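Following this message is one structure expressed as structure tokens.
All protein chains but one are shown at their positions in the complex.
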Amino acid sequence: MTVIFLILAAITIAGTAAAMSLRSAIHCILALTIGLVGLAALYLLLGAQFVGFTQILVYVGAVAILAVFAIMMTQGPGKTIQPILSTNWPAGVLVATAVFAILAWAIHSTPAHSTPTQPDVSVNQIGAALMHHYVLPLEIMGLLLTAALIGAVILAMPEKKEPQ
Amino acid sequence: MNGYLLLSALLFSIGLAGALTRRNAILVLIGIELMLNAANLNLIAFWRYGPNPAALTGIMFTIFSISVAAAEAAVGLGIILAVHRHTRTTDLDQMNSMKG
Partner (left out) sequence: MTPDTIDQIFVITKHWLLGYVPSALQPIVSAILSVVPILVVFPLLFAITTVLERKGLGRIQNRYGPNRVGPYGFSQPIADGIKSLTKEDVIPRSADQVVHFLAPLLLVLAAFLGYAILPIGRNMVIVNLNAGLLYFFAIGSMVELAVFMAGWSSRSKYSLLGAMRAVAQMISYEIPLVLASVVIIMATGSLSTVAIVEQQAHYTYSLPHWFVFTPWGFAGFLLFMVAATAESNRSPFDLPEGESEIIAGYYIEYSGFKFALFFLGEYLGMFATSGLAITLFLGGWSAPFSFLTWVPSYLWFFLKLLVLICVFIWIRGTLPRLRQDQLMNLAWKFMLPMTLINIFTAALWHFMPAGILRWIACTALLVIPCIALSRGLKQGKKLQVRTYRFAE
């Protein structure tokens, strides 16, 4: 448990906890961005450079901006839904705590792994694996993203008014 | 490695708490994204400290997970915008017309 891991973990937990508990929705998204950048730094610490930069490119650069645009279009600036918590929120918090307790107990009861040396993975290897071993998931992912693109555009398009 | 697994479990439960308790539909979606991110952290931690890091399984899984999560966020936000156009609200507690 090195110092840098503790600092990054603290930043990530602070960002995500703020993301789920702030009042204004846009502040939540900005706090989430801090949490996601903390996660990307943790990926870099674990030696997965490609995944870390992809996380910033996709999540911070696209998903967060998409979420703020959606909040802008459904709320407009300055107008927050007044009660921020749903009506049966104690049940939700209870379920989340129970899930965390079970997962923590499961993690605690596994024996500690020996730590091998940092694997040195280059982007060439990832590309080769994507083209040889994982080419089918890659093509299916392309199909899925195309379908999601078309679906999102159709869902968000304003409906044509039928002429009366 | 247990530190990473514990952190990912904590992030998962924070996302779950947010998804179950917030009223704004977009923030529920953000909670789901957070859960997916926690799972990604778990995958990378197991890749790094696992028996066979040269097979790149953890990294591949995470790349596909990030792509699917982005696609799902786009479609989910499209749905929320379409619902907002009809009901003028994103408050989940008011979307109970199919109740009972």
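The first chain written gets the first letter, and so on, giving A and B; residue counts start at 1 in each chain.
We adopt the following convention: a contact is a pair of C-beta atoms (placed from the backbone, for glycine too) under 8 Å apart; a residue touches a chain by one contact, two chains touch by 3 or more.
Since the structure is predicted, the reported quantities are computational estimates derived from the model, not experimental observations.
Taking the full assembly into account, the omitted chain touches A. Mapped onto chain A, contacts with the missing chain fall at residues 26-27, 30, 33, 49-50, 53-54, 56-57, 60-62, 64-65, 68-69, 72, 77-78, 122-124.
Just so it is clear, only the chains that are shown with their structure count from here on.
Averaged Cα coordinates give chain A a centre that lies 6 Å from the centre of chain B.
Of all the residues in chain A, the ones that touch chain B in their complex are 1, 5, 9, 12-13, 16-17, 19-21, 25, 28-29, 32, 35-36, 39, 42-43, 46-48, 50-51, 54-55, 58-59, 62-63, 66-67, 70-71, 73-75, 81, 83-87, 89, 91-93, 95-97, 99-100, 103-104, 107-108, 110, 112-113, 115-116, 118-119, 121, 125-126, 129-130, 134, 137, 141, 144-145, 148-149, 151-156, 158-159. Against chain A, in their complex, chain B makes its touches with residues 1-7, 9-24, 26-27, 29-31, 33-34, 37, 40-41, 44-45, 47-50, 53-54, 56, 58-60, 62-64, 66-75, 77-82, 84-85, 89-93.
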